[in-house]
Structures are given as structure tokens and as C-alpha cells.
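Yeah, one chain of the complex is gone here, protein chain that is, but the others are all in their spots.
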Amino acid sequence: MDLTLFLQHLANGLSLGGLYALIAIGYTMVYGILRLINFAHGDIVMMAAYFAFYGIALFLLPWPVAFLLAIIGTVFLGMGIERVAYRPLRDAPRISVLISAIGVSLLLENVAIVAFGGRPKAFPRPSMFAEQWEVQGVRFNNLTLFIIATCLVLLVAMFILVYRTKTGRAMRAVSRDLEAARLMGINVNWVISLTFGLGSGLAAIGALMWAMKFPQILPLMGVFLGLKCFIAAVVGGIGSVPGAMLGGVILGVGEIMIVAFFPELASWKYLFAYSLLIVILFIRPTGIMGREIQEKA
Amino acid sequence: MENLTKQFGGLVALSDFNVELEEGELVGLIGPNGSGKTTAFNVITGIYRPTGGRVTLRGKDITGLRSDQITAQGIARTFQNIRLFPQMTVLENVMVGHHLRLKTSPLVAGLGLPSYVRQERAMRDESLELLQITGLEDVAHEKAGSLPYGRQRRVEIARALATEPKMLLLDEPAAGMNPEETHGLMDFIQQILKDFGLTIFLIEHQMRLVMGICERLLVLNYGVTIAKGYPEEIQNDSMVISAYLGVSANVNN
Partner (left out) sequence: MSKNTVSKILTLISLVVFVLFLLWAQQNLNPYLRRIMILIAINVIWAVTFNLVFGYTGQFSLGHAGLIAVGAYVTAILTMAPAQKEQNFFLAPMMWPLSQMEWSFLPALVTAALLTAFVGFLVGIPSLQFRGDYMAIVTLGLAEIIRVVNMNLQTITNGSLGLKGIPSHTTLLWSWGAAVITIAFIATLVKSSYGRAFMAIRDDELAAGAMGIQVFRHKMIAFVIASFFIGIGGGLYACLLSTIDPNVFIFLLSYQVVTVVVLGGVGSITGNVLGAAVYVSLFELLRPIDGPIPIGPVTIPGQPGMRMVIFSIIFLIVILFYRRGIMGTSEFSWNWLLTKLGIWRESAGVQE
């Protein structure tokens, strides 16, 4: 394999990884605060894509408007889900919230099937992203570059938010010890809503870029994508935002590179993520950048 | 002659903890809150791994074994914050203690074969006997979580006894008891010490109980053993008294 091909694959891997990272952040933040694997997160990604789709196809909105509205809608959806399906179970045994998340996931998927139809729809790709560039013989898709750039910007912004602002400190405090944070006067409910809103917003942006990259959208598209992104979060260190970023990139680059180097394994590529999960859980269960999450014995 | 040696170095919560217990002894472990007493218990019973040192039982090294293996070796315990199985009845809780001595496979149990039924009956009878001894037979079929605190502690002791231990570790058995209950507990502990041929190591804050029944004492402060000896000596040890001053403990009870 020559250098240009390798760089092309790398670029692809990074853009895919960036998408995974954006979605993984949602999982990791929610897990950090509530110790909940938000099974519905992947389906929120799906809803974002459909929101944008209908915005353009049905309401004939210009795509920037449709995208923006889709993101806003998804943010509210995420916050609404927390309010309705998770908050009432805050004092229940942890597994009940998990089951509730499964229920929400099922509901979103089935509503999507009924409302949007089970057949895949073609997601519109705005013409500005169809261009191709060539840099030293390596062909880059405009979209790929856009994705990488957007991800970088967002990830840096998230980093700043979480580590350099008062709000971020509050989020980290709640994630460390919810009760203690509440006793310190932090409005825990607000922080949790914010976390869900942020996670959903990032996931929505990731969803839109995903849908432009892989223009077929399906009601069940969020499930495997969500599972992969959760695995990315675990690999990078669940509860850690930089970890989610790292995990996403590892997963994205890894997936592309494996198929690039071993094309015979293409149909087994789904196994890459799952196998990575098992491996990391055994070698380093807290993930690459994770810290020991104290279990109240 | 049974002895239990524990030497630990370097465990942050507990340093150079050394104790040897002879068979049949009743030894107390005291010290202000957070001095590492429960940590010592946790190391002995396999819940923590010591950073350094060994735990030996009758010459056999049991350091680092899992807690269920240590119980199988004959060391049982109760917990500072009572850890009963709240959904099960008192009788069922105690019967759980018998499970490790069961010699039947799950297949036989699931098929309900007579060999198992006989064992189940035996376990039940023995557990009921234990409940009688601990004065709990009247609540045998109540949910364990619904009992008053003091009685729950008794259930924990009964359950630990069901594992047929040679040595019993009691973590603050008198916590939350009034003087009358404490007195009853003192008699009870001395009784089971004799009747079951146990060696008992106990953590306690209530000085009356400690001074009343312990043959020997160890005193911990910040993980360090600051005194060892007989109750009378310890009572007058200046280091011990100063360790307790500033902490509202019932030193003069």
C-alpha cells in the first residue's frame, strides 16, 4: 500500500472516528453522571437524521435551517427523555433505569418505523459537500475534511467547557458524587438536563454528518452505531470526555484500517468493535483514560 | 493449638498489624473511629488483599484467599453495617450459612431427589436450632429486613454460626443496643464461645462490653497498634486514653 492510499484511509478513519467520538461523548457524560448506559442514545442519533430529512424533504427548508432545527429538536428530545423516563427512577435500583432506557429505545425505534416507514430513505447531501480536493495525489472528499474540522472544533469546545468553566466543574462534581454536589448547592437536576442536552446536541451533529457520509437512513440505524459508539466510550475510558474522543478515533481508524489491510475480513468488520470491547474490559476495564469509578459497596 | 498471625506492613489504613490468637480466646480490638479496625477484619476475611504480611490459620497461610474460601477454612464474620439479605426470611438467611457445607450438585437439587431433600431437612433443623439458641425462633418466618436493629444483629450472628466456624469475627455487635441488650449480648457471646468451641475476635466501642468479656485487647489508632495487653492495663494506658480524648467515646462506662 502506498503512502497516498494510506493517507486516504487515515483521513477516512479520522472522519469516521470523529463521528464516533461526537456520539460517544453523549454516552460517556451520561454514564459519568448517572452510571446509566443510555440505550436510547443511538436512537436519538437516528431521530436527528430523520428530523433533518423531513425538514428538507417535507417542509422544504434550506438545509442549514433544517439542520439547525434538527439539532435543536434532538436536544429537546434528549432532555425530554431524561425528564420523563429516567428522572422518576432516580431512587430506584439502577437496573430499573437501564430497563427504562431499553424501553425508550424500543419506543423510538417503533415510532420511527410507523412514522417514517421501514424502508431506507436517501438523505440529501448538500452540493457543497460533494466536491473533491486533491492534495499531493491524495484525494479528499470535501465532506471528510468538513467532518474532521467540525469534530475538532466541537471536541475542543467540549474540552474547554468541561475543564475550564464553572458549569463544567459542576458537571464534573456531579459525576464524582451526586449527593455531595447537591449538598454543595449545585442544582443537580439542571446539570443532568444540561448533560443530556449537550450529549444529544453533539450526537445530532454527528448524526447529520453521518447521514451525509452514508446517505441511507433507516429506523434501526442508530442501534449498531450506538453500540459501537458506546464501545468507543468504554475503550477510551467511560466517564471521561477526552477518553470518548480517543476511543472514537481508535475505533474509526481501526475499522477502516482493518478492512484496508485485510479486505477478506470485510464481512467480519462488525466484530472488530465487539472484540475490542471484550479485550479492553479484560485488560483495562476502566478504559484507556478512565479513572477508578468507585462502586458504593 | 490454633493461632492466627497477621503481620501487615504498608497498608495505608493499617500498618504493622500483628496479632496472635490462641484457640478459645476472646480478644477485643478497639480504637477510635477510622482507626483501621474494620480494615483489619476485611484483610483477615479476604475482602481486602494486604499490601504486605500474612494471615495464617493453624499454620496454614490463608493470605489473599477469597472471602468464601476463608469462610470455608473456618473464619466467619458479622458486619459493622448489618448485611443481611433483606428479602429473605430470618430462617432463610441463617440457612444460607449452611450452603457452603452442602454436598449436592445443583442438578440433584433441581430434580428434588430424596438425597437432597434429606439434606435440606437437616439444614432446616440445624438452622432452627441456631435460631433457638439466639432467641430468634419467634421471628423465623419474618422478612429479615423488617426486624428491629438489635435483632438483626442477632440474625447476623446466627447466620455466621451456621457456617460452622472455628473463629468468629464480630464487628461492633453491640452497636445500637441499650445497656440491657448489651448485657444480654455479653452473656450470649461468652456462651457461644464455650458451646461452639470458638475463638472470638471482636471490634467494639462499648467499653463495658469490651472490659467485661475480653481476655485481651489490642488498641488501634490511625492504623497503628498503640497498645496490647490485658483490659486492666489498657484502661490505664496513657496513650490509649489520649487517643480517645477528643473523640466522644464511652471510655468511662
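Letters A and B mark the chains as written, and numbering starts fresh at 1 in each.
One rule holds for everything that comes next: contacts are C-beta pairs under 8 Å (C-beta built on N, C-alpha and C of every residue); 3 or more make two chains touch, one makes a residue touch a chain.
Please read these numbers as outputs of a predicted model, since none were measured by experiment.
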| item | value |
| --- | --- |
| Of B:E23, B:E120 or B:D237, the residue in touch with the unshown chain | B:E120 |
| Which residue of B:T51, B:S67 or B:Q235 touches the chain not shown here | B:S67 |
| Chain B residues touching the omitted chain (full complex) | 45, 47, 66-68, 71-72, 76-77, 79, 83-88, 92, 95-102, 104, 106, 109-112, 116, 119-120, 123, 141, 159-160, 163 |
| In chain A, positions touching the absent partner | 35-37, 85, 88-89, 92, 94-96, 98-100, 102-104, 106-107, 110-111, 113-114, 118, 223, 227, 230-231, 234, 267-268, 270-271, 274-275, 277-278, 281-282, 285, 295, 297 |
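By our rule, only the chains that are shown with their structure count from here on.
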| item | value |
| --- | --- |
| Where chain A and chain B are represented by their mean Cα positions, the distance between them in whole Å | 49 |
